[in-house]
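Only one protein chain is missing from this complex, and each of the others stays in its spot.
The block that comes next holds chain A.
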Amino acid sequence: MLQDAENILEVTDLEVGFGGTPVLHRISFSMRRGERVAIVGQSGSGKSTAIGAILRLLPGSGRITQGSIVLGGGTTRGEVEDLATASEPVMRAIRGERIGLVPQDPMSNLNPAMRIGAQVADALVANRTTEGKPDRAQIRSQAVALLAEAGIPDAERRYGQYPHEFSGGMRQRVLIAIALAGKPELLIADEPTSALDVTVQRQILNHLQSLVDARGTSLLFVTHDLGLAADRTDRIIVMSEGRIVEVGTPREILLDPQQEYTRQLVAAAPSVAAALGAGTLADPTPGVPAPAAARSILVVENLVKEFALRGQRGSSIRAVDNVSFEVERGTTMAVVGESGSGKTTVARIILGLETASSGRALIDGESLTTTRGAQRRALRRKVQPVFQDPYGSLDPTYSIERLIDEPLRIFGVGSRSSRQDRVAELLDQVALPRTVAQRRPNELSGGQRQRVAIARALALEPELLICDEAVSALDVLVQDQILTLLADLQDRLGLTYLFITHDLSVVRQIAHSVVVMRSGIVEENGTVDEVFNHPTADYTRELLGAIPGAAFAA
């Protein structure tokens, strides 16, 4: 059944349909023993469906309609099996024991009411090959060993803790321990680190890689990040719309892509583009700045924000510690940092949603937190936000027209018909057809929604846009389009952006200057070129090193 005895997995002409609609179209690929293969694709490309089919865990009405998935016989146990037709009991024996899965979201994949150790022990008991009553002490020591192996310090003590006492990275390590509990020969990792910060991501992946190498496990790595795939695997499978577009080594895919789609993907992949030093959208040296425009539009001075810790009277944490920077009119300033660095708090203070403990954030010399009445309203119109999640930031009960119209109505701008004209104009500006006006947000794609959010932010003709992770929820190609749109709008309208992001590669693409934050402190502040080419802070160097795809910069 296997065409090559050295293969661990052979997928041939696999077709999967959901209620009659095919979503995978005859995909074929194979993996050799010990090989690391990446499946790269955007959301909707069918990559998750493919691993769902391999594990026979397709959601809802998903069915394998054609093709075979042959799993090679284990070196120590197990027969050659066609997973497409195997019975459910056979599949149960295969899952965990011969194919392990590291799921995507470390926040929701652990049972919050169950101790970490017990969850690992559960996996061990479920995958036990020997019959008989489990020896609890033995299971426990095995689970502790697994946790320690997955890189959890002080595993003996942490065995009895609950998931909420673990950070995201630590939870992901627990999930890896669970996936490895059955000593599988094939490990499928479904976007294992996309919810994590870059430096944590690097640690986890390094660790995963060494574990996999030490055990000779084959790794099927599913990701949307081409740079990450290139760094971590021997072979890349590019998928789009349920088809395999291209297969090749990382070098082939990145440096010599054969297909148009792959070329687009490589060009849009921010990490790769940043590493290759190409594809900057913003002109790093903004033309000849007009004398009036040279003035800073936003000045942040010694900003401090302390949050009182709940339940501990008197003690507090400094989310933002003495942060100062200036943003010149018409330029883009990026604030970069990992989760917990205080970057979002800075944005919220500038927007007047939080009050600073001390220090000031001045927009054209005035602060939203101290001004009142008409002065505040005038200032409000100068600064508008674009939020991260285009699914949550638009009221689902509103039509697109009403959404874009809302700021105008709140500020009582114009008559009904002049506002309609303005909405139409804004739709044109963000390159959305006017026909979307009566739709609801849920009828639009993520990229379209983010365009609506931008149109809404532009409605009051602001001068400063605060973009809080405005593109991080989007697929790379869409992300690229939105960044282009933002750059384009900046050229036409002379907008200033404060771009909050965790993604250094996006910074490279759009920003003129950068503030690097960690634990509420500004680590480094300078132009993009200075920070990227001559970083002075160790932390910046660490961040830069963690950008996937950096190896292909040469």
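As a working rule, contacts are C-beta pairs under 8 Å (C-beta built on N, C-alpha and C of every residue); 3 or more make two chains touch, one makes a residue touch a chain; residues count from 1.
The rule is short, and it goes like this: contacts and distances are computed from a predicted model.
Name of the non-displayed chain as stated in its UniProt record, restricted to "ABC transporter permease", "Mg-protoporphyrin IX chelatase", "Cysteine desulfurase" or "Bifunctional protein PyrR": "ABC transporter permease".
Touch with the chain omitted from the figure is made, among A:M107, A:A308 or A:L353, by A:L353. The hidden chain makes contact, of the residues A:D389, A:D491 or A:E530, with A:D389.
Checked against the hidden chain, the listed residues A:D421, A:E461 or A:D538 yield one contact partner: A:D421. Taking the whole complex into account, chain A touches the unshown chain at residues 351-353, 376-377, 380, 384-385, 387-389, 392-399, 401-402, 406-407, 410-411, 417, 420-421, 423-424, 433-445, 456, 460.
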